[in-house]
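Removed from the display is one protein chain of the complex; every other protein chain stays in position.
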Amino acid sequence: MKKLAIVIVLMFGGLLFYSALEFPPWGDPQAPASTHVSPRYIEQAVSETSVPNLVTAVLADYRGYDTMFETIVIFSAGVACLLLLRVYRREEIETRLYRHLPTGITLRVKGERKIPKDSQDFEQIDLTWVPYDLAVKTTCRMIVPFSMIFALYVIAHGHHSPGGGFQGGVILGASVILYAISHNLRLSLLRISERLAVLLCGLGVFIYAGTGLLCTLYGANYLDYSALSQLLGVDPVTARSHGILMVEIGVGISVMAVMVHLYYNLASAGRHDEGL
Amino acid sequence: MIWQIELIVLIIVVICGLAAISIKDLLGAAVLFGAYSFMMCLLWAIMGAVDVAFTEATVGAGVSTVLFVAAVFRTTRRTRD
Partner (left out) sequence: MSELLLLIISKINYWVYILLMMIGLYAIISKNNLVKKIIGMNIFQTAVILFFISIGAKKNATIPIIEHGLHPEGHAVRAVDYINPLPHVLMLTAIVVAVATLGVALALVVKIYQQYGTLEENDLISMLKE
């Protein structure tokens, strides 16, 4: 099998080498990739949409359909992970283990009675519990709020600096994952429960598609943001800029929810009891 | 684009890619994959694609490495190949 793989790889590599001799020289401004549509995007983007970041303008306005379907792709990845991994417990558990936080004593509670989830003194543990480190907990507790604020800044400043909806959404999801890693997975499930994460997945797609539908209600094409100028009371150029912002918020919400949901299901193999 | 920096980063990228698929410990493969992602992000930042480099830095070197480590934690760490 390995010999066959080497033969195939060398054959494909040789073909690609031969075709790479025909490429235009690197960095040429007259290369075919840079001459047909993109000069129009570079020269007209600011006068038509008033957004200086060309990548955000092309991503959310000129090529808005692709971004909408990409949001749908990431939403379906979240749904697929839910369907594959999630295990709802059918059998009843006989004993649960609780740990008293001030003293460190472990209780074993039998039967149907259980201590409520958000009590201050007891936390539920499993057989694979390890003691959490104080230095890691304190440092991450200080980092998580600031990284969330930074993520909101990245989403809001996508018009003028590198950034936008995706990057901000992933940083938001990463800060929740950091909270779940440094503290307990159950504690993170108290803050952002599974129901909220799945709801937010769908809400992001709904905001994006809903903005496009709102534009058709005012008589323009689907996802043509200049029709929002009647709703917002500004001229069409600024209305396109605001439409881009609304769409980026939708994308950010959806991406954050899917990242959090993927981590919850992968780290606990679907059972949502104890993670990394 | 300074060609010396680009040459060094390209060589490191190829070495990281080769090492990530031939190491026998899956946790080491996940960490080397995170290093490979980060070197690619530097390469794109050198070439002027700042948005793409930002996205790869958060997605590739952040969330993707964590997902790999979580999957290795739930399955086995050793491999014979």
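What to note about this one:
Going by the order they are written in, the chains are A and B; count residues from 1 in each one.
Operating definition for what follows: contacts are C-beta pairs under 8 Å (C-beta built on N, C-alpha and C of every residue); 3 or more make two chains touch, one makes a residue touch a chain.
Just so we're clear, the structure is a prediction, and the values are computed from it rather than from any experiment.
In the complete complex, the residue from A:63, A:137 or A:191 that touches the missing chain is A:63.
The set of subunit B residues touching the chain not shown comprises 1, 6-7, 10, 13-14, 17-18, 20-21, 26, 29, 33, 36-37, 40, 43-44, 47-52, 55-56, 59-60, 63-64, 67-68, 70-72, 74-76, 79-81. Where subunit A meets the omitted chain, the residues involved are 1-2, 4-6, 8-9, 12-13, 16-17, 20-21, 23, 25-29, 31, 33-34, 37-39, 41-43, 45-47, 50, 52-55, 58-59, 63, 66-67, 70, 73-74, 76-78, 80-81, 84-85, 160-162, 166, 255, 258, 262, 265-266, 269.
Everything that follows uses one rule, which is that only the chains that are shown with their structure count from here on.
A straight line joining the Cα centres of subunit A and subunit B is 20 Å long. Remark: subunit B residues 1, 50-51, 54-55, 58-59, 62-63, 66-67, 69-71, 73-74 touch subunit A in the complex.
Partner subunit B is touched in their complex by these residues of subunit A: 27, 53, 55-56, 162-164, 166-167, 170-171, 173-174, 177, 181, 259, 262-263, 266-267, 269, 275-276.
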